[in-house]
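Just dropping this structure here.
Every protein chain of the complex appears in place save one, which is left out.
Moving on, here comes chain A:
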Amino acid sequence: MDVLYFAWLRERVGHPRERIETRAGNIRELVAELAAMDEWHAAALADLSAVRVAVDQELADLDTELSGAREVAFFPPMTGG
């Protein structure tokens, strides 16, 4: 699965994208796996109230299931316009 990061999450993790093998059933489990990888991931994902997520480019939440997902993205609340 591809995991993408944008804005300050990208800066904290240190790269914009990575390919991972995971058995996580939902976003909450995936976050726990990522945060356990190293201190940079842990710092980026420390405060989930400040993090939004998309699964295959559709907005999702922590309970969204991951079966068949190809791409998960983490980013701060959007500030367009």
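Couple of notes before you dig in:
Rule of thumb we're sticking to: a residue touches a chain if its C-beta (ideal position, glycine included) is under 8 Å from a C-beta of that chain, and two chains touch if they have at least 3 such contacts; residues count from 1.
We take it that contacts and distances are computed from a predicted model.
Missing chain, UniProt protein name: "Molybdopterin synthase catalytic subunit", from among "Molybdopterin synthase catalytic subunit", "Sulfite reductase", "ABC transporter permease subunit" or "Histidine kinase/HSP90-like ATPase domain-containing protein". Remark: the residues of chain A touching the chain excluded from display are 4, 6-8, 54, 57, 59, 73, 75-81.
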